[in-house]
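Notes follow once the structure below has been shown.
Missing here is one protein chain; the remaining ones are kept as they sit in the complex.
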Amino acid sequence: MTDTDTTEPEGTDQRFRHDYLEVRGLRVEFDGFVAVGGVDLTVTPGDLRFLIGPNGAGKTTIVDALTGLAPATGSAQFGGVELVGNKVHRIARSGVGRTFQTASVFDELTVLQNLDIAAGSRRGPGTLQRKRSGTPPAVEEALETIGLAGARDRLAGVLAHGQKQWLEIGMLLVQDARLLLLDEPVAGMSHAEREETGQLLRRIGAERTVVVVEHDMEFLRSFASSVTVLHQGRVLSEGSVAHVQADPRVVEVYLGSGSRGRAVGAGTGS
Amino acid sequence: MDALFSQLFAGLSLGSVLLLAALGLALTFGQMGVINMAHGELMMAGAYTAYVVQGVVGDAGVSLLVSLVIGFLVGGLIGLLLEVTLLSRMHRRPLDTLLVTWGVALVLQQLARDVFGAPNVDVRAPQWLSGAVQVFGIGMPKTRLFILLVAIVCVTALALVLRLTPLGRQIRATVQNRDLAETTGISTRATDRLTFFIGSGVAGVAGVTLTLLGSIGPTLGTAYIVDAFLVVVAGGIGQLKGTVIAAFALGLLQASIEYSTTTSIAKVLVFVAIVAFLQARPQGLVAMRTRSLA
Partner (left out) sequence: MSAQLATARERLLAGGRARTLGGFGIAAVLLFGVAPAALSDFRLNLLAKFLCLAMVAVGIGLAWGRGGMLTLGQGVYFGLGGYLMAMHLKLADAGPGGVPDFMLLYGDGTVPGWWEPFRSPVVTILAIVVVPVLVATGLGWAVFSRRVRGAYFAILSQALAAAFAILLIGQQKVTGGTNGLNGFRSFFGFDLADPVNKRMLFFIAAGTLLVMVAVVRRLMVSRFGELLVAVRDQENRVRFLGYDPAKVKVVAYAVAAAFAGIGGALFVPIVGIISPADVGVVPSIAFLVGVAIGGRATLLGPVLGAIAVSWAQTSLSESFPSMWIYFQGALFILVVAFLPGGLASLGAVWRRRRAGAEESGPATPPEPTPPDPTPPDDAVPAAPGDATTAPATSDSSAATAGRLP
């Protein structure tokens, strides 16, 4: 269980072989309130899985539980490592990365410094006490991937909202995260930015396991390869976008709960 | 058996003083996140209020009761002034409030020194508080019992205000989610001011009762401020329950260690105990759960 944070990933085929997320019977309770009540979930590499559901369905709580932020029971394995009950930084080192609803980058550091820190959790004291000389190749690559190569020396605090989100995703890339948990990555983005973000997710999702928590139905229809619908802490429906949209229970939940406006809007927009 | 009871009483007595000192902090630090290092000086202001009132009124009994009210107002008004002029600008920088209020504490201490003189002054205790009550063969000084009573009254009153009044609901809503509270029409500015007024007022009351324990001086507050903050930290933020339990627990712990060693050793051991306790419960006794990252 702990050997993952001492050994570097071996060969490429070796490390991707078991890189799927397997959640069994995940439960999260807060003072008797059941936020997540026994969720099963399997996500494989190359899949772009969207988690949707009305407010309070437990989407963010699942992400919190998988990253060690919320206390959970049950099991959640990624790459053979048990995530439930593990420490936050150990989970991160086993290849699980996440973003937050509000972009949390280091505002007072440059884009380059942000990425460099993300790349360095395995650095020893010797490297840490030295000044950064040159740009690590992984960082250079990520700068290109997220389209911020021209802004490398800019303070992250002055980036536009969309750019901050991309920087966060870039940080996951250099962190060598193989399971990416993205919490509402396109919230507050312009249409063009959403489109670019979707393309970015497709590119990086080809060889990684990606789970996206999202409200935006248009974005979902454009980019999701599969969808899991949550309701009151349980899985309500799962499958392709078309399958889920046709599921009468999903329709009922969305129309029956207070989220009428959003569901209707999602149904009519294309 | 006697030893046990006298330790118990010493602990409860110390606990009640700690509680009075910490109660206002639990409100201003716990509810608003302001670390008011001048809280001790608000107590000092309360103590000097008792001194001045006694000079005017003369009768020790009447002046004590009058001082409790005026002490509340004096402490509260100084606190209100502090919140309006300085702290309201610093909501997003809680650590800086600590430094600013420390500067205020310095100024208030020197002010007291310039107005009342550096030497300590005495406030006479009323006749009906002299002597002791004999229970289980140990003498409980009436002044100590009076302080215990005042502490209980203050906690009860505060708990009722928080639970039953609209102000209490506004305070609790603001604590839990400031932005949301604002959108539901609560004036968080007004709530903050009232909270700070009440919290500071309780400090004034605490100061008045401290005059029963000994002479008072400009640095009266500094003796209590550190312990009072420890009580709030150990008790946890957001609920008075934790503060009450922590105050009496620390009082009893301090008294029982003191009994077998010395005061100075007891202080160090209590500190170690609190750090050890926070290992088990980093949020303090009573934790408020939120979903926020911070």
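Going in written order, the chains are labelled A and B, and every chain counts its residues from 1.
Just so we're on the same page, contacts are C-beta pairs under 8 Å (C-beta built on N, C-alpha and C of every residue); 3 or more make two chains touch, one makes a residue touch a chain.
What you see is a predicted model, and the numbers here were worked out from it, not measured in a lab.
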Visible chains in contact with the missing one: A, B
Hidden partner chain, touching residue among A:Q175, A:T228 or A:Q245: A:Q175
Among A:G80, A:P137 or A:G188, the residue in touch with the chain that has been omitted: A:G188
Option from A:L41, A:V84 or A:A103 whose C-beta touches the chain left out: A:A103
Absent chain, residues of subunit A that touch it: 5, 67, 69, 88-89, 92-93, 97-98, 100, 102-110, 113-114, 116-118, 120-123, 127-132, 153-155, 157-158, 160-162, 171, 175, 187-190, 193
Subunit B residues touching the omitted chain (full complex): 29, 33, 35, 37, 86, 89-96, 98-100, 102-107, 109-110, 113-114, 222, 226-227, 229-230, 232-233, 262-265, 267-268, 270-271, 274-276, 278-279, 282, 293-294
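Just so we're on the same page, only the chains that are shown with their structure count from here on.
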Between subunit B and subunit A, distance of the C-alpha-averaged centres to the nearest whole Å: 46
